[in-house]
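Written below as C-alpha cells is the structure these notes are about.
Note that one protein chain of the assembly has been removed; the remaining protein chains are unaltered in position.
Think of it as A, B, C, D and E in the order they're written, each chain with its own count starting at 1.
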Amino acid sequence: MSETGKKRLLYLITRPPFGDAYGAEGLDAVLAAAVFDQDVEVIFLEEGVFQLSKNIDPAPIAMKNHAKGFKALPIYGVEKIFVSMEALDKFALSTDDLSMPVEALEIDAIKEKMATADHIFSF
Amino acid sequence: MSETGKKRLLYLITRPPFGDAYGAEGLDAVLAAAVFDQDVEVIFLEEGVFQLSKNIDPAPIAMKNHAKGFKALPIYGVEKIFVSMEALDKFALSTDDLSMPVEALEIDAIKEKMATADHIFSF
Amino acid sequence: MKYTIVVYGAPFSSQAPYSACQFAKAVLARGHSIYRIFFYHDGVLNASSLSIAPQDDAYLPAEWATLKREHNLDLVACIGASVKRGVITPSEAERYQRSGDSLQSEFELSGLGQLVDAALYSDRVITFGAG
Amino acid sequence: MKYTIVVYGAPFSSQAPYSACQFAKAVLARGHSIYRIFFYHDGVLNASSLSIAPQDDAYLPAEWATLKREHNLDLVACIGASVKRGVITPSEAERYQRSGDSLQSEFELSGLGQLVDAALYSDRVITFGAG
Amino acid sequence: MVLHIFNKGIRHRELLKTCAELIGPDDSLLLIEDGVIWAKEHKENALIQGLLDAGVQVHALQEDLTARGITAADAIATADYAQFVELTERHPRSVSWF
Partner (left out) sequence: MVLHIFNKGIRHRELLKTCAELIGPDDSLLLIEDGVIWAKEHKENALIQGLLDAGVQVHALQEDLTARGITAADAIATADYAQFVELTERHPRSVSWF
C-alpha cells in the first residue's frame, strides 16, 4: 500500500495495438482504476510501446482507434505512465517518437515497481 | 496434384497439446480430409511434436484427451505422418519417444513437401 | 481464380476476421471468385447473431452479411467448433434446451467436410490465423 | 486470505479457464476465501449459457455453476467485454432486438469497477491469461 | 513457390525462426497484422536480414503499417491488399504462421 493508504495498482501493457484486444481492454481496465482514486501506474513493455506510436491510424484496417485513449489517461488522473527503456532501445525508438510524454525506465526501476505494487495486471 | 489425380493436402501441426484448441481442431480437420480419399500428409513441427508424447494424460487438468486421435490416424487411412527432425533434436527427443511410428524429416524434405502440396493448412 | 478464405479468429478479440474481410473484398475487386469462406476455431464467433458492437466500432457480422448479399458468398461455420462456442441453430437450441438460437441467418453451420471440399475445388486457400 | 481470480480465456479455446477452475478449488481446499472470480477478454465466454460440450468433454460453465452453489462465489463477467462477444442479458436482447439472451444465471454482468474493487479488497489477485 | 503469411510480433521470435528455416529461395514472406513490427528498422531483425541476404522477397502489408504508425525499412517491399491478392496469384500455395 502507498503512504496515502491507497492501493498501488500496476498495469503492464505488453502487446502492440490491433492484433488482439488486449491493448483496448487493458486501457479500459486502467480507466476503471482511475475512477477509484487509487495509486495507479502504467508501464508499456516490449511491443506494448507501439500502443504509443505517433500517427496511429486504423482506418485502412477498418478497426477502432482505441490508442488515443492512452493519450487521454492524464485527463482521467493517471499521471504515472512509463515505458521500458530497453523496449525503446530494442525498436530503435526514443520517447520523442511517442504520442505522449512518458518517462523511460531502466529494467531495475521496473523491477522495483513490480516488487512494491499491491497487485499487477498484465495485458 | 498427385499422380493419381488426387489433391495433395498438407497439414502442419505446430502447437503443443491442451494450451489451446488448435491440436484438437487440427486433428478433426485431418480426419475430415481422410474421408475424402485425397493425398493427405501431416507434419508435426516445432512444439507440435508434443502432441505425440507418450503417456499423455490430461485427467489431472480436467480436459479431454484428443491426442489419442493422432495415434488412430492410420486406421482412417492417413499413413503419411512425419515429424521435423529439427524439432525432435531441439527437444532432445527421438522417434522412439513418440506415441506412434513416424518418419523424421530434415528441413529440406519438409520444404519439398510444402513446395509440392496443393494446399497447406496450419494448426 | 477461385479462392477459399479460412478464418480462425473472433471479432473484437483478433484482427484475423477484419483482415480476412478486407482480403475478400480485394479478391473480388481483382475479378476473382470466392468459392467459400470457412470459419473455424474461434472464427465461428463471426457467425454469432448476439454480439453487439460498441457504438463507435465496426460490426463485423453485419459486414459479412452485406458481403454475402452483394456477392452471393457461401459463408460456412464449422458446426462442431460452433456449438462448443455457443453458436447454435434453433433446432440445437431446442434439442439441448437452450434459451434461444444464436446463428446469424447469412451463415450456415456445416461439417469440416466443407473445408476439404473447398480445398478440392479452389485454386487458392488463404488462412487468417489467430491466438 | 482473500483471493480474486481473473480469467481471460474461453472454454474449448484455451486452457486458462480450466486452470483457473482447478486453482479456485485448491484455494478453497487450503482454507482461503475467494472474494470474486472476474471474467474478462475472451474469458467472458465462460458465462455463456449457449455453449454445448461434445459428449465426452467437460462442460466448464456447469463446473463454475457448481462451484458457485457450493461456495457462494461471486462470478462476474465484464459487461463491455461480454456484449461485444454475444453474452447478453434478456434486457439487452430486448433493447438490441436479438433473438434471445445468453447469460448463464449463475453469472452476473457488471463493469470493470468490479475488478478494481476486487483488487482493493483481496490479498491476492491471480490472473489466468490466454491468447 | 510458397507465400508465407506471418502475423505475429516480436514475442513470437521463435515462430519466425521456424518459419524462416522453411522458406525456400523461390518463396516469399508477407508480414501482416502485428507481424509488420518485423518490417521496422530495429535491433531485433537479424532473422529478416538473413532472409533478405538469401534473396527472399519480404513484403509488409501497407494497411497494417499505417494502422500502427510504423515505417518499413527500405529493404522491405510494401504491399497493399490488392498487391496481397497479386502475391497469392503468383504463389500457387500459401502457409499461415500465427
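Heads up, the rule we're going with is that a residue touches a chain if its C-beta (ideal position, glycine included) is under 8 Å from a C-beta of that chain, and two chains touch if they have at least 3 such contacts.
Not measured: the values here are computed from a predicted model.
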Contact list for the unshown chain, restricted to visible chains: A, B, D, E
Listed residues E:L15, E:L51 or E:V95, member touching the removed chain: E:L15
On chain E, residues whose C-beta touches the chain left out of the figure: 10-15, 18
Contact set of chain D toward the excluded chain (per top definition): 1, 3, 8, 15-16, 19, 22-23, 25-27, 29-30, 32, 124-131
Positions on chain A contacted by the hidden chain, ascending: 12, 14, 45-46, 86, 107, 110-111, 114-115, 117-120, 122
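Throughout what follows, only the chains that are shown with their structure count from here on.
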Any chain in contact with chain B as well as chain C: D, E
Those chains which touch chain B and also touch chain A: C, D, E
Most extensive contact between chains (C-beta pair count): C-D
Inter-centroid spacing, chain C versus chain A (mean Cα positions, whole Å): 33
Distance from the mean Cα position of chain E to that of chain B, given in whole angstrom: 25
Of all residues in chain B, the ones touching two or more other chains: 20-21, 118-119, 122
Contacts with two or more other chains, residues of chain E listed in rising order: 7, 33-34, 63, 93-94, 96-98
Every chain pair in contact, whichever chains are involved: A-C, A-D, A-E, B-C, B-D, B-E, C-D, C-E
